[in-house]
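Shown here: the complex without one of its protein chains, the others still in place.
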Amino acid sequence: MSEIIPIGPYHPLQEEPEFFRLHVDGERVTQLDIEIGYNHRGIEKLAESKSWDQVVFLVERICGICSTSHPAASINCMEDLGAIEAPERAQYIRTIICELERIHSHLLWLGLAGHFIGYNTVWMWAWKYREIVCDVLEKISGNRQSYSMFKAGGVRRDILEDDIPWIRKKMDELKPSLDMFLGAVSDDPVIHARTKGVGILTKQQAIDYCVVGPTARPSGIEIDVRKDDPYFAYDWVDWDMIVMEEGDVFAKTACRILEMKESVKIIEQCLDKMQPGIIDLEIKELPAGEGIGRAEAPRGEVYHYCLSDGSNFPSRYKVRAPSYTNILSNEVACIGQTVADAALVLAAVDPCYCCTERVVVVDDNTNTEKIISGNDLIKLSHEKTKKLRKELGI
Amino acid sequence: MGLKLKSLTKSPWVYHLSTGSCNNCDIEILDCLTPRFDLERFGIVLVGSPRHADALLVTGNMTMKSMERAKEVYNQMPKPGVVIAIGTCALGHGVFDGSYVMPNTVDEVLPVDIYIPGCPPKPEGIIAGVAKLLTMLRQKA
Partner (left out) sequence: MTWEEIKKEIKDKYDKKIIKWFEHNDNRIYVDINPEDLVEFAEYLFKELKSRFIIASGVDTPRGGIEILYHFDFFQLPQVFSLRVFLKKPEIEVGSLSPIITGAKWIEREIHELLGVNFKNHPDYKKHLILPEDWPEGKYPLRRDQ
């Protein structure tokens, strides 16, 4: 079906309904105000009343899309606190789950970015291939989303030997699709026109705003927790960090597609190198002290800090999701863009935390305010694509 | 009233409202549109405004900040309209029970017609729940 389906609120992209206020001068954005908080659920306070084991389940539900990155950082935090080294097989399994999640998250974003631009076929194709990843995750963990695989000292379920050839087959199905997306993005003149030079975040701006992940790497900053502070099995396998220089939406897109290809490489190497063995140390308690754990979510560095007094409950648990730092960088990335491009730029940081559901456009010259919905922003974006196609004679 | 309800069950247009969720349920709802599950064969279409909606798909915990908005959206929906609560959070907060920013559950703020449990419920579960509701409404009409 090639009709455009009007999608309402952008909740899949956004964890949180958020409010954007765009100040414009004619067509161009001059200032962006951001208001968050609709999704504040008091998780840090809740964590103080949960046992260490329960905290992992709680943080898993911070975000549905990167639902395994928070538990990854959480168990890294607890293992840092207790100086625990998980068994080798568990580390490989953890890596496989994290990389599968990365692929699923980037495909989700790719589909939605395609929808923003007006390429609904990209959306349907990306989400179709995403189902393959969801199937693999369901085979391993029993659930398509919240996998609940991680615990301090190991993993909860093993990957059965009988399933491994099937998993390899699924990875083989995925590879040509990633090449197809890469080709589509590199060759299409409309995508180039819509994304190149749009929403540029310069290297200095990226440093000032302390951004992370695929918001920082396309701007020339070489950070990736998997390389800098290796955890799980990341330094036992070969893979490349994808860094680009331009900092625009095109670079952010290409960066994510290339990262998916690296993820497939990592998963295959883990399946090759994994040896039979125990998967859980059965940790019973954690000592007093402080722990810091990090993980590279599909959106960037997730950071957890915990304070323990030796009891079964954390005294303090601090969570910082990557989008907390990344979204603020929109303040500068949106400046000078047209309103039609605004939706794309806001989405390009892959916000796991905001929603362009209601955007207020303030025309500073006439001082009029106009509320436009996320749907209208999408329509504006689609109109721009149509115009470009006419100009390019497609 | 009977005619409107009958026509509603033929091809319900739904509006999705998140009142403070982790997005798992929201993605599974959107997943229902993809070719594998294809909600559209039931005539169900996701619309961009509550004014065009016959049914409200509510996810999330009903945090304090989203309460007013949720009521506003419900009022904008033309009646008769149904409210479908999706996910454990929309049922009764789930793991977030006891948090200081969510004094109410979804059904204390909006009149819920059907609950679909799960964290998140699978697309098959969501479709089954919606189909059950439509059958219920057809019998009523």
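Per-chain residue numbering starts at 1, and chain names A and B are given in the order in which the chains are listed.
The rule is short, and it goes like this: a residue touches a chain if its C-beta (ideal position, glycine included) is under 8 Å from a C-beta of that chain, and two chains touch if they have at least 3 such contacts.
Treat the numbers as computed from the prediction; the structure is a model and nothing was measured.
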| item | value |
| --- | --- |
| Residue among A:Leu182, A:Ile292 or A:Leu380 touching the omitted chain | A:Ile292 |
| Absent-chain contact - pick from B:Lys65, B:His93 or B:Lys122 | B:Lys65 |
| Per the touch definition above, residue among A:Tyr129, A:Phe232 or A:Tyr305 touching the missing chain | A:Tyr305 |
| Residue of A:Lys45, A:Lys265 or A:Arg389 touching the missing chain in the full complex | A:Lys45 |
| Touching residues (missing chain, whole complex) on chain A | 36-37, 40, 42, 44-45, 80, 83, 207-211, 221-223, 227-230, 289-290, 292, 294, 301, 303, 305, 307, 315-316, 318, 320, 324-325, 328 |
| Contacts of chain B with the absent chain, listed as residue ranges | 63-65, 100-101 |
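Please note the rule applied: only the chains that are shown with their structure count from here on.
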| item | value |
| --- | --- |
| Cα-centroid distance, chain A relative to chain B, in whole angstrom | 26 |
| Contact set on chain B toward chain A in their complex | 15-18, 20-28, 30-31, 33-36, 40, 45-49, 59-61, 63, 65-66, 69, 94-96, 98-102, 119-120, 122 |
| Chain A residues within the chain B interface of the complex | 1, 5-9, 11-12, 14-17, 37-43, 45-46, 49, 54, 57-58, 61-65, 67, 108, 124, 127-128, 131, 144-146, 352, 355, 373-375 |
